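Structure, as structure tokens:
For this depiction, one protein chain was excluded, whereas all remaining protein chains were kept in their positions.
Residue numbering begins at 1 within each chain, and the chains themselves are lettered A, B and C in the order written.
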Amino acid sequence: MKKPFVHPGKMIEFVLQSLFKKPATVNYPFEKMKMPEHFRGKLNFMADKCIGCMMCVKDCPAKAIQIKKVGEKRFECDIDLGKCVYCGQCVDSCPRKALEITPEFELAQIDRDKLKIVFHAPEPTTEPKAQ
Amino acid sequence: MMALFKMLVFPGLLFLSAVSLFAEFFDRKLYARLQNRVGPPWFQPLADFIKLLGKEDVVPEEADRRMFDLAPVFALTAVVVAFLYIPMWGTHAIYSFSGDLIVVLYLLTIPTLTFFLGGWYSRSLFSTIGAVRSITQLFAYEIPLFVAILAPAMLANTWSLSEMAVFYHAHPYYWLINLIAFGVGLVSLLGKLERVPFDIPEAETEIVAGSFTEYSGRLLAYFRMAIDIEAVVGASLLAAVFLPFGLGLPPVIGFVLYLVKVFAIIAVLALFRTVFARLRIDQMVEFCWKWVAPIAFLQILINLVLKVFVIR
Amino acid sequence: MSDTENVKSKLEAKFDFLKDKVLLQRERRLWAEVPYDKFMEVFDHAVKQLGFAFLNTITGLDAGADLEYIYHLAQAEGTMLNLKTKQSKDKPIKTITGYFPSGIIYERELVDLLGAKIDTLPPGIRYPLPDDWPDNQYPLRKDWNADVLDKNVGGKMEGENLNITVGPNYMKEPSDFSIAHTNDVTIPIGPQHPALKEPESFSVALRGEKIAAIQLRLGYNHRGIEKGAEQRSYIQDVYLIERICGICSHSHSTAYVQAVEEIAGLAVPKRAQYIRTIIGELERVHSHLLWLGVAGHEIGFDTLLMYSWRDRESVMDILALITGNRVNYGMNLIGGVRRDITKEEIDQTLKVIDKLEEQTKYYIQLALEEVTLIQRLSGVGTLTTDDVLRLGAVGPTARASSVPRDVRRDDPYAAYGEIPFKVITDNHNDVYGRTIVRMLELMEAYGMIRFALNNLPDGPISVRAPRKIPAGEAISRYEAPRGEDVHYVRSNGTENPERVKVRAPTLANTQAVSKMLEDRYLADLPIVVAAIDPCFSCTDRSISVVSLDNEERKTMTWKQLRDYSVDWYKKQGVDFSKMKRSSF
Partner (left out) sequence: MKVIDKIVHWARLKSPWILHFNTGACNACDIEIIAALTPRFDIERFGVQLKGTPRHADILVCSGPVTRQIRDRLVRIYEQMPEPKFVVAVGTCATSGGVFQGLYNILGGIDQAIPVNAYIPGCPASPQAIIDGVVKLLKKLEESE
């Protein structure tokens, strides 16, 4: 095998240049970082749009979402952020766009139970849905 | 009383610890900046040290308790004592006698031996392999280091560091003769401190942390401190032997100059560890004996010739 | 007549009972069902006469009283012959390790997961199930239920004192590590070890600094995805299969959806094909940059890790921008892709690609010139062309040994048929060669992404797929960054697949690791293992043992096994009796 041309310390020049450059490091968490607009983070549920078809529950690969009927055309949604894999399939499956995905990613919790979030149904006193 | 102060506070243990912790920070920060990242804050080595002191000590059941505990303490003691014989500024160390150079070299070998003992008596597989590698490596870099330091000593015709300083102070520019040996010294120091490309005894991806795999808490803190101090003492030794210029300056400026020399050497070591990959143990030994040792002997030859025909 | 038709007619001419029975599903896909008593004959003919020299995998299925086996064979030209056969559950089938040594893991898998009986399988440790798995429980059988398992039982403790033992007695099980000489020190590497980012366990017998023998236990990552995929719907499976591996997630999900689309007869729009290709190549870029950094880390060159990962972040940004996630992109959908690429995204990607190209050129320079790098990579982990063919290595590992095996060219999928690119090969046969191959592949990938973005066809990005996929079967191949990824899907007309079989590239490559480590130093282990770019979460299997030294085996049972394996290896051209004990 032919021995390649060697050059010990080839990187010296390159790394010394870095001394005079700003580091590539971002100042997170002291400065908030903006995720791309379509980044898949925490889910949001708009209870007034839900029709209770359960397509999201059916298609969820991680059993993270539950829809409960709490009254006439009123649905409550439990999402376990500790189970959700943030794939967004439920958003795609929903025929009424009742679910949306937000770029929020800072979801860490000390307490496991705090990862279970509930989106309550709108109060029945509010005017019954138009249309 | 003054002697005790000198030994324990300035420029002894306390001062040395502070400089060593700062040197570790300097090394890590520079390493990080060379890698285009921010790196640790200035207090990081101190925080690491205090945290480790406050942690639980776990001693493996199979380990030899006494040797396991003693090894880090030995290492720490040896390097601190070695420091007392190295002149920092001016021409005089805290203590000196006519053979102190040999004692210093000897004391600087002890940390490596304690790495071996600590690793060996951990009785863990990774520690054992790390320990054996430490010793194998010792034979590779130690002889070139001795020979390299022999060269300037020969020129000065003394075995005392302080007397060497006097000689080079009397003959400025003579230190330029020893530059080749200085290079050898730097390479050997890399091996002594077990740094990339010679970090084979603690190669993380092969044997976890080598000799230190089983150490935790206080004992690990001592070992880390010993290595930090060894870095400063090693750099001081190289500075005293190979860079003896500006010795007649007033104390404060002389002290600053000394620090500049030491940190310059540490910076070079940091640069080395940034740009090289780790060698294998066989490659390392081969490199040291094929290249480093002959170069050191070349320096001896040069100095002999100069001594016989030029300097007298 | 095309090559595939040629093979079909040859096969039908040779065997009467196959007359008009060889199904030509599409170009390069042949299926044939053979009764078991004739099977070995057909198999032998296909391998030796028709040039099907590469075993992709063996799929096993539970078919009631019988077990069904499908042997997926491939030709260098890209034609795949899928030989099906059935054998009763309590009757053994013959091992095919005589033809393909690499087949041993696929057969082990059949034994563990389906309870197949294989006639004289070479000795070795089990895979992929845990050590304390109950007897006679075969998870892939249709009537099997996970309820029989104790919820709170993990694997048994092997080697009680992991970090605090000296001597060769550590490996109490799963099989006694008796290949090692008694004077050797056996060290465990893994499942938690700094060199390994994933859990797998190497037992390395060391003589001095040299490796005398090595044994690999995988399966720490075995999760049971294949069974899980049968219990979930096709839609859920896309996400489950995407998470087989986080680094090549797009590869797995694309391979899977392609198989399902083929069964359902969906015509995926051109634009979707291009987008899949673009994401696939972006994934290759991020994976190869990742590999470069990891390789640097394994040889103590952390600066390389830092710089290559710094540059990789810009690819991650692009992927997050286009797909909505940094890893596990969720881009695929049965019938197309979920998101379109906008004009701004194209512009931004092109910009990043230009920058990365500059940087990659520098890394190539660095790899060619930095002396410590060459010292550590060159001549290490040698795998000759013959070894590659014999052990069935794939991807850059094969291509660095002058084997131009690349599915993108041999069996084009997505938009690869329309995008010009070169298959990179190298003749160094070592880790150095693999580095060069990956770096040059990066350059190719930039070109392909640029071409695909500039020639992106207009149109829809997906077609509607039914929830119930009609009965059928298909096999899909995909050139993942690590090598060829194979997915076999069989449907039965319901919402859930009947069987999903995954053969990840690392599984094919692990076979070569033991070979590469023969007579090397311990220090080479991390880089050699890293050089195949292992992804054990894809693999979660375990592999065979290659030993340098098998003198002084004492126990009778082992002697038996030994005689068998010596014979067995002799057939492969390795004669242990002639091997000398290596000394340090």
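Everything that follows uses one rule, which is that a contact is a pair of C-beta atoms (placed from the backbone, for glycine too) under 8 Å apart; a residue touches a chain by one contact, two chains touch by 3 or more.
A quick note: this is a predicted structure, and the numbers were derived from the prediction, not measured.
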Contact list for the unshown chain, restricted to visible chains: A, B, C
Identified contact with the non-displayed chain, of C:Leu61, C:Leu305, C:Ile353 or C:Leu368: C:Leu305
Chain not shown: contacting residue from C:Gly51, C:Gly98 or C:Gly246: C:Gly246
Per the touch definition above, residue among C:Val7, C:Val47 or C:Leu129 touching the missing chain: C:Leu129
Footprint left on chain C by the chain that the document does not show: 129-133, 139, 146, 149, 151-157, 162-163, 191-194, 197-199, 219-225, 227-228, 231, 239-240, 243-247, 249, 290, 293, 305-307, 309-310, 312-313, 316, 325-328, 535, 537
Interface with the undisplayed chain - residues on chain A: 23-26, 28-29, 33, 61-63, 80-87, 105-110, 112, 115
Where the unshown chain meets chain B, residue by residue: 28, 32, 35-41, 43-44, 46-51, 53-58, 126, 204-205, 208-209, 212-217, 220
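As a working rule, only the chains that are shown with their structure count from here on.
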Distance between the centres, which are taken as Cα means, of chain B and chain A, whole angstrom: 51
Whole-Å gap separating chain A and chain C, where each centre is the average of the chain's CA atoms: 31
Touching two or more other chains - residues of chain B: 34-37, 274-276
Touching two or more other chains - residues of chain C: 303, 310, 370, 372
Touch list for chain C against partner chain A, complex: 232-233, 235-240, 243, 303, 310, 313, 317, 320-321, 324-325, 328, 330, 333, 338-339, 362, 365-366, 368-372, 374, 378-379, 428
Chain A - residues contacting chain C, complex: 1, 4-11, 14-15, 24, 35-36, 38-40, 58-62, 85-89, 92-93, 101
Residues on chain B engaged by chain C in the complex (per definition of touch): 34-37, 60-63, 122-126, 128-129, 196-197, 199-200, 203-208, 213-214, 274-283
